[in-house]
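Only a single protein chain was left out; the remaining protein chains are all shown in position.
Each chain gets a letter, A and B, in the order it is written, and its residues are counted from 1.
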Amino acid sequence: MSSILPPLLVAIPLGAAFLIPILARRLGRLADALGNLATFALLVIAVLVFPARGVYQIGGWNPPIGISWVLDGLSNLMLVVVNLVSCAATLFSIPYMEQYTSKHKYYSLFLLMVAGMNGVALTGDLFNLFVFLEIASIASYALVAFGGRHEELEASFKYLVLGSIGSSLVLFGIAFAYAATGYLNMAAISTAITGRQSSPVLILAAVFFLVGFGIKAAVVPFHPWLPDAHPSAPAPISAMLSGVLIKALGVYALSRVLFNVIGVTPIIGAVLIAVGVLSMVVGVFLAVGQWDFKRLLAYHSISQMGYVVLGIGLGGYILARGGARSAAALAMLGGVFHLANHSVFKSLLFLCSGSIEFATGTRQLKEMGGLRERMPLTRTTCTIASLSIAGVPPFNGFWSKLIIIIAAIQAGFAWLAAITILVSLVTLISFLKVLRYAFLGPLPEALKEVREAPALMSISMVMLAVLCAVMGLLLVPAVRELVLDPAVAALSQGMEYARGALAGF
Amino acid sequence: MKGMSVIVKTVTRWIKVFIFLYGVYIVITGHLTPGGGFAGGVIIACSYILLTLAYGKEFALQRLSPRTTAGLDSGGALLFLVAALYGIGYGGIFFVNFLQKRYPGRAFQLASAGIIPICNIAIGLKVGASLFLVFIILSVLRITKEKDGKQSMVKRWPEGKEEE
Partner (left out) sequence: MVYTLCFALFLVGLYCVLTKKNTVKIVVGLGIMEYATNLFLVLLGYRKNGVAPILDKTTNPLEFLARAVDPIPQALVLTAIVIGLGVTSMAIALCIRLYEKYGTFDVSEIRRLKE
C-alpha cells in the first residue's frame, strides 16, 4: 500500500490542477469541490504515509542514476503539516474567494503550489529539489498578484525578483555540489564528501545554499520581500505563504541540505545561530510599530522563523562541536516543534485577519474595534492564536519556546535564552495591542452591521484553533516518540542519512 | 494589432506549415536526435505567433481560440501525468518505462524507448499551447475598472465584443 502512496502526493495535486481549468471554467462551485477534495485526499494520504520509512525509486532506476524519494521522520512531519494547513486554507477559500473572479485559476495555482511543496518535502535528489522549489515559487508569485490591485502587483514584482535571485543562487550551489562530487543524489553526495577535506568548492556551495534558501525562508538579511508580499495576497494565500511555504522551501530545504548533505561544521552552526537571533530581534521590533494587521503578522513571521533557525542552528552547532547529543537533540526538538506550531498558529492568525477583512473590509487596526460582540467565534480563535504565538501556557507556542530556552541554557548560552525571553515578551505586547484594538474597545459606527464569518470559514479556523490547544500534548513521551523524535533523529544523524538512503532503509 | 504588408503575408502563408512540421519532427524524434518536447514545442508555438504577427489578432484567434489552446495545454499535462501513473498499474512504481519493458523496440528506431516519445509529445503540446497563450494574453488582454466591486480581467476582442 505504501508503495503507491508517495507519488500520489505529487500526482493528485498536479492532476487536479490541470483538470480544474478544463472542467470548471464557468462553474465556481465545481472548482471549489474539486480543490477541496484534492487537499482532503492529500491530508489523508499524508497521515497514512506518516509512519512509513523508506526510499522510493522513481521509474525503477537505482541510485545514483535514478531519482529517489526518501521518506524519513522529518519529511513525513513536513508532509503532514503542509497538507493540514492547505486543507484548512482551501476550506477557508470557499466563501472568501467569492470576492475575486476566476476561481478555477486560483485553485489550479494553489494546487500547483501544494504539489511543489510536497515534492520538496519528499525528494532525495538535489536537482529534483530545485525543480519542485521553482514550481512552488512560481505558483506563489502568481498567487500573490491574484487580485490585480496596485499593492498586489507591486508586492508580487518585488517578491518575484528576490525569489528568482534566491533560486539562481540555489542552482549555483547545486552546480558546485555536482562539480565537487559528480552526483546529484543527496545520499551519494554525502558519501562522496565524508572523509574528504573541506575544499573551497564545498564551502562555496554551502554559502550559496545558505543565501539562496535564506532568501526563500526570509531570514533577516534577506527579508524585504516578506512584509510586502504576505499582506498583499488574499488571506488563505497569506496563510499558506507564511505558514508553510517559507518553511518547506526555506528552513526544511536548508536543514536537509546542510545537515544531511554537506554536514554541519561549527562555523555553519554559528552562522545559523547568528541569523536566527538577528531575525528574532529585528522581526519583532519592526512588528510592534505596525498598524496594519497583516503587515504586523508578516513581521512576526520573520521573528518566529528566527526561533526555528535558532533551535536548529544551536543543535547543529552543539553536534559539530562534539557536545552532548542529548543537548543537541533537545535544541533541534524545540526548533522542529516550533516549526510545526508556527505553521498552525500563524495560518490561523492570517485566516482570522481574512475573516475580519471579509466582514469589515479593512486591515488597519485603528479602524477596527469592539468586534467582540459581533464576531465571537473569530474573537475566540484569534485570542487562542495570539496566546499561542506569544507563548502563554498551555497553548503550543509556550512549549516549543520553553524547550528552546532550556536547550540554550543547557548548552551554556544563557544570553541566547535571555534574548529569546525578551523577544517573547515583546511578541506578547504586540499581540495584546492587536487584541485590544480589534476586539475590545468601542464599536465604531461604520462597523455596527458586521456579521460573523460564514460557516465554512469558521470551521477551518476552529479546526486550527483546536490543534493549537492540543498540540502541547505532542510532548507527552509516548506521543513524542511517534511524532517528533523521528524528525529530530533524521536531522541529528547527519551524514549517516546516506547510509540509510542508499541501502533503502 | 493589425497585420503586416502583403509580402510578409504571402511568405507566411507558404512557410508556416513548414515551421509547424519542423516543430513536430523535433518533438517526435526527441529520443533519437537532440531536441525533444521543449524545443519542438517552442517551434510549434512560433509558427502560430508568426501567423498572429503577419495577419493580425482576429485572424489568428479565429484559427485557434484561447479556450481551445487552454484545453490543449491542460490536456498535454494530463497526458503526461496519465503516462506516468500508468506505470503504477504495471510495476507498482511511478513513471516506470512500461512500454519498453513490455514491447522493447530495437534501438534507434522511431518506435522505441518506450514511454519517452509519448512524454515528448505531451510536453510539446503543453509548451506550444502555453507559449501561444502567453503571447495572446499579453497582447490582447486589458484590465478594466472594477465592476460590482470586483476586479476583473476583460478581454477586448477586436470586434469590440467584451468577455470576462
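Going forward, contacts are C-beta pairs under 8 Å (C-beta built on N, C-alpha and C of every residue); 3 or more make two chains touch, one makes a residue touch a chain.
None of the values given here were measured: they were computed from a predicted structure.
If you put the hidden chain back, the residue from A:5, A:165, A:288 or A:459 that touches it is A:165.
Within the complete assembly, A:155 is the residue of A:155, A:189 or A:390 that touches the hidden chain. Only one residue in the set A:138, A:233, A:312 or A:416 touches the chain that does not appear here, and it is A:138. Panel shows chain A; residues 127, 130-131, 134, 138, 141-142, 145, 148, 150-151, 153-157, 160-161, 164-165, 167-168, 171-172, 174-175, 178-179, 184, 228, 232 of it touch the chain omitted from the view. Of the residues in chain B, those that touch the hidden partner chain are 32-34, 36, 38, 107-108, 127, 134, 137-138, 142-143.
One rule holds in what follows: only the chains that are shown with their structure count from here on.
Chain A and chain B have Cα centroids separated by 35 Å. Across the complex, chain B is touched by residues 3-4, 6-7, 11, 14-15, 18-19, 21-22, 25, 56-60, 99-102, 147-149 of chain A. Put simply, chain B touches chain A in their complex at residues 67, 70-71, 74-75, 77-78, 81, 84-85, 87-88, 91-97, 143, 149-153, 164.
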